[in-house]
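All protein chains of the complex are present and in place, except for one that has been dropped.
Labels run A, B and C following the written order; every chain starts at residue 1.
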Amino acid sequence: MKKILNDPNNFVNEMLEGMYKAHPEMVSSVGSDLRCLVRKDAPVMNKVAIATGGGSGHLPVFLGYVGQGMLDGTAIGDVFQSPSSDQMLEVTKRIHGGRGVLYVYGNYGGDVMNFDMATEMASLEDIEVRTVLVKEDVASASKDRADTRRGVAGMVFAFKIAGAKADLGASLEEVEAATIKALANMRTMGVALSPCILPAVGRPTFNVPDGEMELGMGIHGEPGVRRGKLETADQIGDTILETISADMTILSGDSVAVMVNGLGATPPEELYILYRRVHDNLEQLGVKVHKAFVGEYATSLEMAGASITILKLDAELQALLDHPAHTPMFRV
Amino acid sequence: MKKILNDPNNFVNEMLEGMYKAHPEMVSSVGSDLRCLVRKDAPVMNKVAIATGGGSGHLPVFLGYVGQGMLDGTAIGDVFQSPSSDQMLEVTKRIHGGRGVLYVYGNYGGDVMNFDMATEMASLEDIEVRTVLVKEDVASASKDRADTRRGVAGMVFAFKIAGAKADLGASLEEVEAATIKALANMRTMGVALSPCILPAVGRPTFNVPDGEMELGMGIHGEPGVRRGKLETADQIGDTILETISADMTILSGDSVAVMVNGLGATPPEELYILYRRVHDNLEQLGVKVHKAFVGEYATSLEMAGASITILKLDAELQALLDHPAHTPMFRV
Amino acid sequence: MTGTDFQAGIERVAKKLLEITDVLNTLDAAMGDGDTGVSVSKGAQGVLEHVTANPAGDDIGKWLAGVGMAYNRVAPSTMGALVATALMRAGKEVLASSSVDDIGLAKMLQAANVGIQERGKAKLGDKTLVDALHPAAEAFSAAINTGSSLEDAGQSMLEAARKGRDAAMPLKSMIGRANWVGGTEGKLDPGTVLVVTVLEALMRV
Partner (left out) sequence: MTGTDFQAGIERVAKKLLEITDVLNTLDAAMGDGDTGVSVSKGAQGVLEHVTANPAGDDIGKWLAGVGMAYNRVAPSTMGALVATALMRAGKEVLASSSVDDIGLAKMLQAANVGIQERGKAKLGDKTLVDALHPAAEAFSAAINTGSSLEDAGQSMLEAARKGRDAAMPLKSMIGRANWVGGTEGKLDPGTVLVVTVLEALMRV
């Protein structure tokens, strides 16, 4: 194991302690529960609050995006494990600024069940909660089962859109609608080249042999659409873009945002090589890239690989994407 | 090899193409030589220009820091190889805004020789060039041979300080003096847990066995001070901070900036665990952390490991560190 | 049944679960991520601590809901949400009651069953703990409603749970993490084993 750790059982809590110490001006915990992390200035009154949550191991997701113009708070669990509904409720109560709370998170069983429980409990406290599930991973299910798809890096775009809309003073319905629109116009697909190692486990929970890749593999090792020989960057970019545009119409004249996201161990150099091809392909289709995001936005510990997300923009989404944001690990 | 690549020989050029396509509003090349990358708005007239350069494979170093408030331009070579003096000269000519150019780069043989040649050629073109070498890696040589030390992640702080001072309209002498002051107050030390693979070579050029670490190893695999069993995050943090404070006095009441830098494959979670310890130790010494930088700032492809940089701040350095910067991969 | 009886039952279940954590881990490793036992042991331990600090009293319903939330707090994720939901829904049936009769017990088991299905959205045949729990709850209600003794109704319940567990074995996992993993056919689902164990502990088998 190639990890800089103390007791693996303290991985999440010590990481959190580091975060609070590094960004004291931006984030704080709800009471003494480090796993409930909110904006320092929460609750922001008269603003719809945006909350998310899920397992640890995906930094900057989720904690890195808590701040002005993005998330108001998040509850996080052990590595790749849901937090409890209690924790979600605590975050919800703390960030509620009187205009309701929007839950935006990835479509994973444990997370959904716990957020649903938190929603029920919040309603007992007279806090209106709505939920938008992120499920933009085209590789995780066919189009007719699109409702069962997973949420991956597109989550970050969803946080950005929801956070900006809320920051502009929109109502809960309006924030929800903008986020739903963003998700309807967004698709992601990834490729994994190596597994990651859970600190408490100490060895990979799945495997990708050297020289092979798994196209469409999920960020916890969920199987993808094809295991095979490692292809070139251009082939990978072509396949992913083809799969995405078979699932969502992208037309000449469209304006898009592109995210080429590293899963952890893949260097930025390779992400730029991948972006190059995606950019060229889009240009050939007559599609304009309004903004490119190349880097690590949603990771799986030290997994090697990358994902590509395309978000089609209309005037509203473009303005929301460009709206300022200031968080520990993201800045517009 | 776990890499997303096309022809390994095109690694650098395709990465560059990706960068220009992703950040067209921020950077452009000098003529058709992609390896000479400058601010889109170069030359900025009546401002001292800051230039750097060196081998590829260290993103965000160097390209990611070209932009407002940091670097005016950079010449880069093949992976871990110096660019040519010609290229450095081209960058120098293009960014010169009439008030001289400061070269700020790491103390590596090939880079020094080529920058020195470029300096001689620039003087023939009546461009005044001064040089500040970054050599803050305490592990690379003993204090009595401090002049032979390597430059590593502290480079980023040096770019920031030089760039801010120049942005504020200072003269070449003043920018040089501020940068020299920053370097006198800065030390770095790192630990490597796994090697990296040069794309054109296809296998590691050095090795760190599983479960071992090399304390003080350089970012190209230069040997460090001790190879041994992988220690805990707290032990690593303690050792590095002790080594740094044995080399540079850090006193109660001092204010510092801290950078915990990932070398490539080490996840942000682990960097925060390391930061936690460094923060606590500094606090115990009565030292205030003015600002913490936790993330990937200077990498070695997919090497696992991290480095810690301490920069002691006076009022001037603190203001320069906080001065706005806006580049493709860094934002203040 | 009084609060004391309920607390004793919960403690029996928790202790029994602690004994089978290795079995659950092994079963889950073959078709999921190998952590069912880890998570269940965290939950069971948390429950034991919770009930020691908060013994059952006059309001069985509220107390049970508290036990569920305690489980979810220490062991969230899928199983934690399902257990908490089951206990809260069962508790809701007997809010403010200090004792529960056999009909009440049947209603509680059905409420837990329905709650888990609403929460987890798993259908019969998806190869989850529902495949054991649903027939068990049905059998127990049917027996109680037709006048069987608690003992007899419990036996039918256990039989139904075991049959459900075994009937799910040849199936393919359709939901949860096991859904990602190939080759689940022919393997025992840890959730069904857990249900049988819980019911056995309640029945002191």
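As a working rule, a contact is a pair of C-beta atoms (placed from the backbone, for glycine too) under 8 Å apart; a residue touches a chain by one contact, two chains touch by 3 or more.
The model shown is predicted, which means the values in this text are computed figures rather than measured ones.
Colleague: Sort by label and list the shown chains the missing chain touches.
Modeller: Listed by label, the shown chains it touches are B.
Colleague: If I consider the whole complex, including the chain that's not displayed, which of B:G100, B:G221, B:G237 or B:P328 touches that chain?
Modeller: Candidates B:G100, B:G221, B:G237 or B:P328; residue touching the omitted chain: B:G221.
Colleague: For the chain left out of this view, which of B:G109, B:G228 or B:G253 touches it?
Modeller: Considering the complete complex, B:G109 is the one touching the chain left out.
Colleague: Pick from B:P60, B:P83 or B:G237: which residue touches the chain that isn't shown?
Modeller: B:P83
Colleague: In the whole complex, what residues of subunit B lie against the chain that is missing from view?
Modeller: 77, 81-87, 109-110, 113-114, 116-117, 205, 218, 221-223
Just so it is clear, only the chains that are shown with their structure count from here on.
Colleague: Indicate the whole-number Å distance between the mean C-alpha point of subunit A and the mean C-alpha point of subunit C.
Modeller: Subunit A and subunit C have C-alpha centres separated by 33 Å.
Colleague: Rounded to the nearest whole Å, what is the centre-to-centre distance of subunit A and subunit B, using the mean of the C-alpha atoms as each centre?
Modeller: 29
Colleague: Hunt down the residues of subunit A that sit against at least two other chains at once, touch-wise.
Modeller: none
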